[in-house]
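A protein chain is absent from this complex, but the other protein chains hold their places.
For reference, chains read A and B in written order, and residue numbers begin at 1 within each chain.
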Amino acid sequence: MLDRLTEFFFPKQVSTYASDIDSLYFFIFYSSVVLFFIVVFGMVYLSIKYRHRKGEELKLTSSKDHSNLLESMFFIIPLILVSITFVWGIRSYLKMVIVPDDAIEIKVTGQSWFWTFDYPDGGTTLNELVVPSNKPVKLVLSSKDVLHSFFIPVMRSKMDCLPNRYNIMWFDATKEGVYDIFCTEYCGTGHSQMGAKVIVMQPAQYEEWASELGSEDDDLPLDELGAKLYTKKACNTCHTLDGSALVGPSYLQTSQMWGQERVFDDGTSTVIDDNYIRSSILEPMTQIVAGYQGVMPTYQGLLSDRELDALIAFLKTLNEDSQI
Amino acid sequence: MSENMKQNYLNHPKGIMSWLLTLDHKRIGLMYLVSGILFFFLGGLLALVMRFELAAPGNDIISNEIYNNAYTLHGAIMIFLFIIPAIPGALGNILLPLMVGAKDVAFPRLNLASFYIYSFGALFALYTIINGGVDTGWTFYTPYSTQSSSNVVPMTLGIFIIGFSSILTGLNFIATVHKMRIPGLTWYKLPLFVWALYGTSLVQITATPVLAITMVLLMLERFLGIGIFDPALGGDPVLYQHFFWFYSHPAVYIMILPAFGIISEIIPVHSRKKIWGYKFIAYSTLSIAFIGFLVWGHHMFTSGQSVFSQIVFSFITYFVGIPTGVKIFSWILTMYKGQVSFTPPMFYALAFLFLFTIGGLTGIFLGAVALDIHLHDTYFVVAHFHYVMQGGTIVAFLGGLHHWWPKSFGVMYNQTIANIAALGVFIGFNGTFFPQFLLGLRGMPRRYATYDEQFVELHSYSTFWSGILGISIFIAVMNLFWSFIKRNKVDPGSNPWGGMTLEWTHTSSPPHPHNFEEEPVLQHGPYDYDKVIVQKTYKK
Partner (left out) sequence: MAHHNPDAPSHLKHYFHDVNQQYETSKFAMWAFILTEVLTFAGLFVAYIVYRSWYPNMFIDAHLLLDVNKGLMNTIVLITSSLTMALAIWAIQKNNKRLSVLMLAATFIFALVFLGIKYLEYSHKFEVGQLPGEFYSYMGPDAVHLNNPHIFFSIYFIMTGLHGLHVAIGMGLIAWLIYSTQKGNLTSEYYTPMEMIGIFWHLVDLIWIYLFPLFYLIG
C-alpha cells in the first residue's frame, strides 16, 4: 500500500537516503491529513449545527470564548508533531550532508544552459552524468555565470551552483538506469531546457566507460561525430535542425544560407563559411545574428579542433530531410 | 437620523479635484481599491497566459522569453502592486479610522502622498511592461539580474518607490492606532482587524527599508558595477539573497496578517458570537510579525549555507506554525453556540479556513530541511504559496470586500451571484493548485516555460481549472462593482450583518465625510454578542 502511494507521489527512489525522506514525507502527510480533517469537520459541523435557522429570533449567544483544556491540546499536539518533524528533518538532512570518505568526486559546472561533468580520471561529459551504482558519488558544484541549481529528483537531492564558491552534494545510487536532471534555479531564456541525464551503471561497466572516455570518437567520420556532438555538447538546447528558431538560429537555416550574407544586429554582415561558423562557436558574442539575443556562452576549451571541424562538417550536410 | 445623513463622503464635496486632492481616508482607500483591482486583473491575466502556455509541453503559444517575462511580471505586480499596497491601502484606509472612532488617520496629507507615491511607482512598473518587460523573476536574484538585458532598473526603481509608500502608510497607521483612539477604546477593546493592521504596519516600517536599500544596491550594481553582489568583482550573490529575504519573508506577513484580521471580523459577526481567544489572536499577530523576521533563511535551504544555519532556520520556522495553528482553531471554535448565517462573506471566510489550512500545513513539509531539499523550487512551493497568498489573502480580501461593501459604499451586490462566484473561486482554486503539489513532489521545477511529457496530465488539469478560477474571480469582482452602476442603494442606517464595531453602529452607510456626526461613545466591546443584541437592518 505504502509502496504504491510512494510511487504515486514520488519519482523512483534511487539514492540510499531517498526512502528515509519519503518516510518523513508520509509522516507529515498523515499527520496533516488528520489535522486537516479535524479542521474541516469542526468547521462544517459547528457551522451547520449552530446555523441561524429561518425565522429564528436573534438571541444573545454564549459568552464562552476559551477552554484551557482545548487550547492546551491545540498547542501541545502540534508542538509534539512539529518537534518530531524537526528532529527527523535534521537527522535525515545530516545523512545528506555527511559525505562518505570513499566517494568518487565529480566536478559539476553549470553554465547557461548546459552542464559539464569532469571525472576524477580525466575526461569530460556534457549533459550526461555517468556514475557507478552502489558507490558513493560526491559532486562538487559551481557555475560559470549566473546561479543554477542541480536537481536529481530520483535521488531527492538538490544543490545550488554559485559562481564564486563550491557547493557539495552526494548520493549513493542503488538502481541502474537513466534518470532526469533539472536546473531549478532560474537562469534565463534557456532555463527550462537546461536538463541533463544521470546514467547509473554497474561499477564494472562504469570502470570500462571511464577508461574509454575521451578516446572513443577518434575513428568516427567527421559528419557523424558532428551529429553526435550536436546533442552531446548541448547545441540542441538552442539550435534546431528543422528550421524553427529557438534561442538561437536553426542549423538548417544556416546550412541553407551557406555562402550567403548573414546580417548582424549592429547592421554589419558577413558571408557564412567555415571561418564564420568556427568563430561563432568560439566567440559567439562578437557577432549576434539580427533578431536574436546575444546569450550563447563560448565553447573555447570545450571543443577540440577536430570536434569543431566535425560540427562544421555536420552542419554542411543538413537539408530538409535530415533526421537525427 | 438627520438630514445630514444624505451627505456622505462619496457625494460631498463634488468635482474631480475634490477626489484628486482629497485628504479623506475613505476616498483614498477607494482609489487604492480601484487601482489595486486593476493590477489584480492585469496580474491574473498574465497568470492565465502562463497557464495556457503550460497546458501542453513545448513552446506552443509563447516563447521562452515571453513566458519568463509573464511570470516575472505576474509575481511583481501581484506582490508589489496589489497585495502589499492595496489591501492595507484599501480596506485598511477605509476602516481603520472608523474602527478607532477617529475623524481621519493621524496624517491625512501623508496618506494622500502615500497614494501618489504608490501611483508614481506603479507608472515605472507599467513602463517596464510597455518597454518589453523584465525576465529575472520577482526575486531579482543576482548575478542574473545584473546581467539581464531586460528592464531591471525601471522595475526595481518602481518597487523602491512603492516601498516609500508602504513605509509612510505603515507610519500613519501605527500613529493612528496609538494616538487616535476615542477615550475608552483600550487595546483589548480594539477590533482584531485593527490589531492585524497594527502588526502589518510594524513589519512595513521595519522590513521595507531593507528592501529599499537592497534595490538601491542592485541598481548601483547595474549602473556603476559597485561589485557588492557581483562575484566577478569579489562580491557575493548569496548576500543579495539574505538581504532580499530579510525583507521578503516578513513581507509574507505584511500580506497575510490583514487577511487574519479580516477573518477575525467576519466570523464573529456572521456567527453572532464572541470571538474565541481574543487575546491569543491579538498577541499571536504581534508574535508572528516578530518571528517572521527570524526565518528568512528557509528560502535558502539549497544555497549552501552552513549546516548550523539550516538547523536554526528550520527550528524557528516551526515557531510561526504553532500560533498560526491555534488561530485557525480559535476561528472555528468561535462558531460554537453561535447563530451562523451563510452569507457571501461567511462563505469566503469558510473557504479561507479550508484553503489556508492546506497552505499552512504544506509549509510544515517545507520547513523540514531534508524534505525541503527535494521540494525546493518545485511546483510544490508554487502550490504552497498560492494556497497562502491567494487561498489565504485574496480569498479573505474578497470576503472583506463583500463584508464591508454595503458599509463603505452604501450599495448592496446580488448575494446569489456572490455565493455562486465564491463557490467557483473555491473549486477553481483547488482544481488549479492542488495538482501542483503532486507536480512538485514528482520533481517538476518551477519557472519552466516548457516541460517533460511525464508532467502533461497534471499540468493540463491545472490549466483547465485556472480558467474556471479566473472567470469566477472576474464575476465576483464585477458583481460588486455592478451594484455601483445599478445604484442598488441601501438605507443609510443599514447594518445588514448586525456588526458591533464602531463603523457599523455609529455612522451611516456610506459614512459621513467626517466619519461620525458626533464623536462616538463606546457602549460595548467589538464582539459582545453575549451582552447586546444588534439587529440586522437592511433596507433598500
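The rule is short, and it goes like this: a contact is a pair of C-beta atoms (placed from the backbone, for glycine too) under 8 Å apart; a residue touches a chain by one contact, two chains touch by 3 or more.
Quantities reported herein were computed from a predicted structural model and do not represent experimental measurements.
Shown chains touched by the missing chain in the whole complex: B.
Only one of B:41, B:107, B:319 or B:484 touches the chain withheld from this view, namely B:107.
Note that of B:113, B:175 or B:456, the residue touching the chain absent from this view is B:175.
The chain not shown here is touched by just one of B:213, B:286, B:456 or B:522, and that residue is B:213.
Contacts to the hidden chain, counted on chain B, fall at residues 4, 102-104, 106-108, 167, 170-172, 174-175, 178-180, 205-210, 212-214, 216-217, 220-221, 224-228, 230, 233-236, 239, 243, 246, 512, 514, 517-519.
By our rule, only the chains that are shown with their structure count from here on.
Chain A and chain B have Cα centroids separated by 33 Å.
In the complex of the two chains, the chain B residues touching chain A come out as 59, 64-65, 68, 135-137, 141, 143-144, 147-149, 231-232, 236-238, 271-278, 280, 302-304, 307, 310-311, 314-315, 318, 321-322, 325-326, 328-329, 332-342, 346, 350, 353-354, 357-358, 361-362, 364-365, 367-374, 376-378, 438, 441-443, 445-452, 498, 529-533, 535-536. The touching residues of chain A, when paired with chain B in their complex, are 9-11, 17, 20-21, 24-25, 28-29, 32, 35-36, 39-40, 42-43, 46-48, 50-52, 56, 58-67, 70-71, 74-75, 78-79, 82-83, 85-86, 88-97, 145-147, 149, 151, 153-154, 156-160, 162-165, 167-168, 180, 182-193, 195, 246-247, 293.
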